[in-house]
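For this depiction, one protein chain was excluded, whereas all remaining protein chains were kept in their positions.
After this line comes chain A, so read on.
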Amino acid sequence: MSSYGSYRQLRLTPQRSGVSKALAKDSPLWRLDWILLLAGLALSAGSSMLVWSATRGRDNLTHGDPQYFLYRHLTNFVIGLVLCAVVIGIGARRVRTLVPFVYVGVIVLLLATLSPVGSTVNGAHSWIQLGGGFSVQPAEFAKIAILLAMAVVLSDQVDAGEREVPSHRAVFRGLFWACLPMGLVLLMPDAGSVMVMSAVVLGILLGSGAANRWVLGILALGVGGSIAIWKLGLLSQYQIDRFAAFANPQLDPNGVGYNTAQARIAIGSGGLTGKGLFHGTQTVGQFVPEQQTDFVFTVAGEELGFVGALAIIALVGVILWRACRIARQATDLYGTIVAAGIIAWFSFQAFENIGMCLGIMPVAGIPLPFVSYGGSSMFAVWIGIGLLQAVRSQRPVAA
């Protein structure tokens, strides 16, 4: 009975309990976009099964522990959630003040990566080994740095009420801050990440209301640059074949062509409902390379079928839909730009990654947000979710 008494004692304290505090009308929890959060949680949690399925037989990678990647993936997921919560806790306005530190920190990391501290994986010098089997890929965080830096520079005058749209000077400065990390990533060389960053820049220019000529100019630069590279013969036939192999696997039958052909076989053979988790012959037989990272979507396609794969696309759709809503409802241009950048980031990565698995996009080392195995990517996208939630939380409580 004494314990009962003590409980009542607690109950009688004037301070509100944690629970009632959290449930109060002005609680930050009410301000969260739960649909967005649940969609992200569903994707990341579900992806752990896919990563597990893809890796449990890869003894050369798992060191004999079939759950090796499952545990690590879940660990990454939890860390990602923590980072997300931290960002929400900091809040959009205070994040804005921290942007210079984030930016400088990322630049330092990128430089460190390029230095002998960094290490090379799959031909790109884009990793820093932390020991204990952990490593970071600073390019993932560079996406956030670009996003935030550009948002700050472009929204500064507008949010201060000085202008309706960002000035050319502001746009120019924003592009400058974007180009610095992009250049460093290009040196690694990690063209895939640079493509994602370009998409982010484009999304930001769109969302910021910058003059059309900037948007069109960037697009023209991209298209013109590609044509120039093509025409000037800067690429070897091998590189061109590698690029085109997604359409015709015969161009690079032992390299990219093999990946893309096997990925298509895995997905195509899944049919409507798939072969069942852990029962995909392509997955069990390890016919698809990099299946837990870049080609993780093929596991869903093969083992969960059209239903499962479409569910992933739908969840990505839900996240992007909520992000668009947040962008539209943001209280300031800064918030809109952050949200627009994140939309461009997530949608480009999702489209490129899934499109590559389906054989309609060139093969590039770009992970599928929330799903692919990989700590840095997982952390980055959950920080992205945190930023979206922070932007949304700025909104006043609905009356």
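Just so it is clear, a residue touches a chain if its C-beta (ideal position, glycine included) is under 8 Å from a C-beta of that chain, and two chains touch if they have at least 3 such contacts; residues count from 1.
One rule holds for everything that comes next: contacts and distances are computed from a predicted model.
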Record-based protein name (UniProt) of the chain missing from this complex, from "Penicillin-binding protein 2", "Allophanate hydrolase", "RNA polymerase sigma-70 factor, ECF subfamily" or "Cation:proton antiporter": "Penicillin-binding protein 2"
Which residue of A:76, A:137 or A:155 touches the chain not shown here: A:155
Options A:106, A:354 or A:387, residue touching the unrepresented chain: A:354
Option from A:55, A:137 or A:208 whose C-beta touches the chain left out: A:208
Which of A:66, A:225 or A:285 contacts the chain that the document leaves out: A:285
Contact footprint on chain A, counting only the chain that is left out: 57, 155, 158-159, 164-165, 203, 206-209, 262, 264-272, 281-282, 284-287, 301-302, 305-306, 309-310, 313, 316-317, 320-321, 324, 327-334, 336, 340, 343-344, 347, 350-351, 354-355, 358-360, 395-396, 399
